[in-house]
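With one protein chain removed, the remaining protein chains of the complex are shown where they sit.
Letters are used for the chains, namely A, B and C, taken in the order the chains are written, and counting of residues starts over at 1 for each.
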Amino acid sequence: MKALRWYGRKDLRYEEVSEPSPGPGEVKIKVNLAGICGTDLKEYSSGPCIINGDDAPVTIGHEFAGVVVETGKGATAFSPGDRVSGVGYWVCGECYYCKRHMYNVCSNLLFTGLHKNGCMAEYLVSPEYALYKLPDSVSDEAGSIVEPIAVAVHAVKIGKVALGDKVAIVGDGIIGLCTLLAVKAAGASEIHLVAKHKGRGERTLSMGVSTVTYLNDGDTIQKVKELSGGLGVDVAFECVGHPDTPQMTLDLIRNGGTAVIEGVFDKRGEVDFLSVMYNQKTMIGSPIYVDEASTAISLLADKTIDADTLITSVVPLADAVEEGFEKLLTNKEDNIKVLLKVAPDR
Amino acid sequence: MKALRWYGRKDLRYEEVSEPSPGPGEVKIKVNLAGICGTDLKEYSSGPCIINGDDAPVTIGHEFAGVVVETGKGATAFSPGDRVSGVGYWVCGECYYCKRHMYNVCSNLLFTGLHKNGCMAEYLVSPEYALYKLPDSVSDEAGSIVEPIAVAVHAVKIGKVALGDKVAIVGDGIIGLCTLLAVKAAGASEIHLVAKHKGRGERTLSMGVSTVTYLNDGDTIQKVKELSGGLGVDVAFECVGHPDTPQMTLDLIRNGGTAVIEGVFDKRGEVDFLSVMYNQKTMIGSPIYVDEASTAISLLADKTIDADTLITSVVPLADAVEEGFEKLLTNKEDNIKVLLKVAPDR
Amino acid sequence: MKALRWYGRKDLRYEEVSEPSPGPGEVKIKVNLAGICGTDLKEYSSGPCIINGDDAPVTIGHEFAGVVVETGKGATAFSPGDRVSGVGYWVCGECYYCKRHMYNVCSNLLFTGLHKNGCMAEYLVSPEYALYKLPDSVSDEAGSIVEPIAVAVHAVKIGKVALGDKVAIVGDGIIGLCTLLAVKAAGASEIHLVAKHKGRGERTLSMGVSTVTYLNDGDTIQKVKELSGGLGVDVAFECVGHPDTPQMTLDLIRNGGTAVIEGVFDKRGEVDFLSVMYNQKTMIGSPIYVDEASTAISLLADKTIDADTLITSVVPLADAVEEGFEKLLTNKEDNIKVLLKVAPDR
Partner (left out) sequence: MKALRWYGRKDLRYEEVSEPSPGPGEVKIKVNLAGICGTDLKEYSSGPCIINGDDAPVTIGHEFAGVVVETGKGATAFSPGDRVSGVGYWVCGECYYCKRHMYNVCSNLLFTGLHKNGCMAEYLVSPEYALYKLPDSVSDEAGSIVEPIAVAVHAVKIGKVALGDKVAIVGDGIIGLCTLLAVKAAGASEIHLVAKHKGRGERTLSMGVSTVTYLNDGDTIQKVKELSGGLGVDVAFECVGHPDTPQMTLDLIRNGGTAVIEGVFDKRGEVDFLSVMYNQKTMIGSPIYVDEASTAISLLADKTIDADTLITSVVPLADAVEEGFEKLLTNKEDNIKVLLKVAPDR
């Protein structure tokens, strides 16, 4: 079968590999669509980051929609023909955290498309527990963004966003935008986006955002505070991963508020601990998801979240590097979520 | 009357001032004992920190026990003769936070002994809402440490320490030690202290601590993790105020755990945001207290907390600089809480 | 001015009374529209319930939209000409609960239209803290249902409904339907209504409900469990007030789930405590609101909640008894929220 494989930085190859076979508890899926995630992009442009270089080559990708074609021993929840989406974790099921349903911080976590061969290929093998059936009301296009929406739903739950809360989001990447949509779905009364790119910021005006300011506006913190009533918001989400944005996110919240960290960071950054202490502020990290993909699917099913607002193009898997990865790197204004069409005849 | 007044760094003067008079809602107290707090020490050694230099001179001190001698207009909760202790805040009662019982983050907070004349004087004037009656079972000595114990009780509540939790405390200052006692009172099953001074660390062996390690042990984080079962503790308290200790505190907690920041910081410090995010860790600041002084008094009343384990000496107010401030600066091994005897004849 | 006054059961009189004048901290409003609430209906059909009979006559009504015409001493938040809606509580501001922002359980709570003259009159006097400005995007019709939506928003927060939760609602009265809309706004993935009236049940199909069953279906509990996946829902809301519905609501939730009680009860009812204990179930009461009217207004402003789905007719205040109260009593299938037009020329 054909697969897109990571060999090293700036070295993704579309090549022939052998088809995988499902082990016990695993399911084999014929992939229809695969999404390019910010992590994939980072591994391409400046990796290896999470990928272990010694594991190369590895088929990348962990966002997808497809159809079950074979089930491994003991995998009884799915049957061939089931339309599915899924998430990327492989968890041990035995550690302190897995026993407490905290799969997202499993002590032995592995990830599809980084440590295990991923979905930018004709066939994918996934553990059964990472798969979710797609109802008819969720298209494959929508199904292929279940994973990043699950990330956002988890962050919204970690941040305990309540009906009527004032919220700020720092970052306009796919996670920032999914968080915006999830926060809106949770009934926030105000959503203030701090964007980087004009093209993206303006696009969010149709997504329910209250105000858009920009990271390089100079006095962004003061502006957002004024726009939200003066004291700061109840909950703010850091969705950038730059060493300076967590403190900015803390500065956006009111006393007693919560800053949720979703970004992936290359290096440490500074925090004004005196302000954290004096103002009883909370900073909390939100890694991936536990079982929030089911919520993501229900939000897509009843159109609370409209996938079309995020998907900017669909290109053939064969053209992934030029039409997908490179365009996302060079033109963030116009490209948000690029899907790769894997199964051309469906 | 006599008072100890801050004129500047290393310039505390014991001198004659006029007696204060209680305004509306205020109460005048004849002070018996006053405690020297870490903040007082910092203002003496390297201030002005929180004190506004232009306000000097100001009578310092905000930990005390005394007797009510006069009540201002509308202050009906106390009568002359009542033995009282109290806390240091002056709050507006009108802001967003005060209306939500979050007096500790009042938008207009002032503090006794820093912005208002304090208790290291024969008489103190305090707002009624900052005072608490002392039962017979709480001595004046115990009453004079109600304030720092209230700080610790608030931190324990902010950290949501639950019966049976594993806890670590970073720092052996008075706030660290009070936090240790409050954590013990809340039923923690393990308390791991990371101390700075041998003299203090060893002293805590009688306070219910499980293990003591030292900040300069080299591999403190690994040691505490091993001593607590391998994964890290449920809740850890930062009680130092050094730029490096918050990250150490974060490193001591398990995935999903909470680091409570109690320290007062001169400068920013670094945080490993990637670790915070990946491991779903929480950092939360705990400023002073709301109404936890009543809990502090009840813990002292039934001897759940024994004040004698913290009080290392009682010296006359007149000798405060030499026998109190200087000894605390130069010999932290042997001096923990020094009380100043203000009313010699009681 | 003209007012609708409660003299006794089945005795509401539309008559001339003198205009009220705002006291300190109070505001005088020219009422445009007033809503008939389930409580009003109950006082009419079988009162006095909450009304103290000795206080009769009293002008009833506590749901309204209008315009500020005069402000009392110290009431500085509003100016003549401001379009406003409001809530019904008069709180003491001094008790244990008020100090903790729990105005809804104030020890000295009074209520507009029950203990104080209400809004079914040309002019209303209200405490300033119970009023909210209406933005241009909220019509007077929408503004007149802010109060019951605030009740529902509070219940959703008390029930801690999280994004993706499965929810059931028992009851199709105005509070049940407002709760349905608020639960939808909070991102529930499934909403199962247990209705009483076919006309109302069918009407909710356009409000985002997942399934509708009926109280007299016989095996309602089993049906709702099957429709929601077998275990029961995460949170269920009791919005009836019949002695049997709280236990039904408890039966609808999964182990560890929450039953929120919103109904107003004439008598006690039975609970299966063994089931509550064995299954770690929670029952919690949700009385009125604290400050959720502002969230209600923002939900109406951005059309997350569409007032038109609830308002079935608008009739002149003069015809309130025949066209409003009696129709709501005799035809619940077709009448949900009836508004009374007070100011005919606006």
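Please note the rule applied: a contact is a pair of C-beta atoms (placed from the backbone, for glycine too) under 8 Å apart; a residue touches a chain by one contact, two chains touch by 3 or more.
Note that the structure is a prediction, hence the values are computed from the model and not measured.
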Worksheet entry | Residue in contact with the excluded chain [from C:16, C:136, C:270 or C:308] | C:270
Fill in: Which residue of C:85, C:104, C:220 or C:335 touches the chain not shown here
C:104
Discussion item. For review purposes, identify every residue of chain C that touches the missing chain, sorted by number.
Written reply: 96-97, 102, 104-105, 107, 158, 231, 243, 246, 254-256, 261-266, 268-287
Worksheet item: So that we can see where the missing chain sits, which residues of chain A does it touch?
Response: 99-101
Worksheet item: Which residue numbers on chain B touch the omitted chain?
Response: 153, 156-157, 161-164, 182, 185-187, 189-190, 208, 292, 294-295, 298-299, 302, 304
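Note that in this section only the chains that are shown with their structure count from here on.
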Practice prompt. Among all other chains, pick the one whose mean CA position is farthest from the mean CA position of chain A.
Written response: B
Worksheet entry | Centre distance in Å when chain A and chain B are each reduced to the mean of their C-alpha atoms | 43
Fill in: Rounded Å distance, chain A centre to chain C centre (Cα mean)
39
Worksheet item: Residue numbers in chain B touching 2 or more other chains?
Response: none
